[in-house]
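The chains shown are only part of the set, and none of them has been moved.
Think of it as A and B in the order they're written, each chain with its own count starting at 1.
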Amino acid sequence: MAPMWNYILLGFVPLAVALEVLHAPAVWIFLVSALALLPLAGLMGRATEELAARAGSTVGGLLNATFGNAAELIIAIVALLAGKIEVVKASITGSILSNLLLVLGLSIFMGGLRHSTQRFNAQAAGVMTSLLTLTLIAFLLPAFFDLAERGFFKVLDPALPDQMFSLATAGVLILIYLANIYFSLRTHKDMVSGLSDEAHHEAHWSLPVAVGVLAAATVGVAVMAEFLVGSLEEATQALGLSEFFVGIILIPLVGNAAEHFAAVVFAMKNKMDLAVQIAVGSSLQIALLVAPILVIVGYLAGRPMDLVFQNPLELAALAASILATNAVVRDGESHWLEGVMLLGVYALLGFAFFFTPK
Amino acid sequence: MAPMWNYILLGFVPLAVALEVLHAPAVWIFLVSALALLPLAGLMGRATEELAARAGSTVGGLLNATFGNAAELIIAIVALLAGKIEVVKASITGSILSNLLLVLGLSIFMGGLRHSTQRFNAQAAGVMTSLLTLTLIAFLLPAFFDLAERGFFKVLDPALPDQMFSLATAGVLILIYLANIYFSLRTHKDMVSGLSDEAHHEAHWSLPVAVGVLAAATVGVAVMAEFLVGSLEEATQALGLSEFFVGIILIPLVGNAAEHFAAVVFAMKNKMDLAVQIAVGSSLQIALLVAPILVIVGYLAGRPMDLVFQNPLELAALAASILATNAVVRDGESHWLEGVMLLGVYALLGFAFFFTPK
């Protein structure tokens, strides 16, 4: 989960600070701070797990469920406060895409090469696909709302109802997130208990070490995120990439690399339940917790962000990834071909984003 | 099914007549006639069941299948003849929404609080979700047809092909409705027989009483519907509601309250098959029988109504409710969290309709 190369990559953290202090070209700051985020996000996850391991299963589950995507949340808040609202929205979409298509696809493919048919808890998968469908509805609805409003009515301030509706949506999503936690950790614990037992690892770090690492890594992520966002505009121009591409492809890769690695390893060990749980659970966390928090933070900070994804390609990508995942996951078993299929959808979407003119 | 408060609410019937005669303000007539419709719709359902109980299972099933949504059909026809076509269309959508999300959601939630996992006939659920999918296609297709026609071709009278296509669609839907009845009452009776046996209750009323109550309640519904529709325009302006909101939220609540109550009670008694049957079956009846009848009645009465739902939010709402129901129902089991999810989708749609400018 935190292998040797993770520590080596930490060398990029001081390097990024040095480049920033020396006013190095934006491209360098952008690339080095992106690389530095990889091990820092990994360390945040590792320290959270250490704390969870000491805390007993319920509180531990709660910790993992709440801080599992903390690194991405920090990066997104920094970008939001810098006014990069389209990048933030793209990173929400991109996180869901990369978890459902890239992580789950690679896990099913790599696991499937070793194991002819892999099975996982169909009941838990049923609940997950239901929640994914809710997510799809919640993310597509505001676009239709916006369309209805623009097309059928003349509004003086078109942003106002979008904003109110997005806040109401955020409230509903957080309620469902809390209901899901109560469901998994209390009323239907045994339905998913096999999962947490298997994932449960012993605490290796002392409590002060775990807390200290978490605090240091959190600060590191926040600082690197400032560098990344600060250099974003200049760097993307120099690299010939769109900010949208950075948000939808690069930021999710950087924020999720450690989880990606863990899911594939579990799949190769035929612990498919854990791999599915990481990939789908992480997507649900982004949709039901991270996205609504960003809407509320943006509202309070005077940087109002709605949930209206206006790029039709972004909407299509969300719908495609959730439809494809539901098709693959709902029968509770997987073969390598289904992994190829999910990776194929990711490739199609990647081409679409790449060929989209800047 | 017809508890005490149902009889108390009947007091609103003479009150509505008095207000109408005295030319009371439209808001009062509107609200009182809406309240008066609640017990009348309930009595129509009860009298139909009494007749069905005397009639043997096949004819009884036929009676229930045909008159189950008679109250809503009467209200819709009155509104259609008054030229309130958008209200009628909204009430069709709203009926499907409230049955699939509100009734089914509440049933699964309330039932799930008492019973950890509730199971229902997966085979029957499979047929139902297939029919829901057909419904979705039939209701979305005319909008795409309309779009294709407007966008790609210049038509002299744009309403003409829409009208012809809607009539053809109505014919196909009624054929499938008849096929479904033949399927459930004849060729695959045993697949759903557990259902009707459990639901079957003994006749308590004498035949003349049942016929008399049915006749009186039908007349009552028709009169109250006239009052409701007559006061609609003035009342909605006074209340600050859109006619669309009345059609999509209020009319379905009024027409279906008795069924809603029954489904939740069955779910709490762990008779999940019956609850699913009421909620999904009622939606299918609206889509496959009531909607096509309205198209044909409108055509014959010179008030042509097509099935083109042009409000993108209405289309999204239909798609969302059917997708969410399919996700929840298809595995033949439910937990309270899935009820929360359906109610969450209803809340999201409610917010969207509420925040839509009038």
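Brief remarks on what is shown
The rule is short, and it goes like this: a residue touches a chain if its C-beta (ideal position, glycine included) is under 8 Å from a C-beta of that chain, and two chains touch if they have at least 3 such contacts.
Not measured: the values here are computed from a predicted model.
Whole-complex copy count, one sequence throughout, 2 copies displayed: 3.
Keep in mind that, in the parts below, only the chains that are shown with their structure count from here on.
Touching subunit A in their complex are the following residues of subunit B: 116, 311-313, 315-316, 320, 323-324, 327-328, 330-331, 333, 335-338, 340-341, 344-345, 347-349, 351-352, 355-358. Listed in rising order, the residues of subunit A touching subunit B in the complex are 122-123, 126-127, 129-131, 133-134, 136-138, 140-141, 144-145, 147-149, 151-153, 155, 161, 164-165, 168-169, 172, 175-176, 179-180, 183, 187-188, 326, 330.
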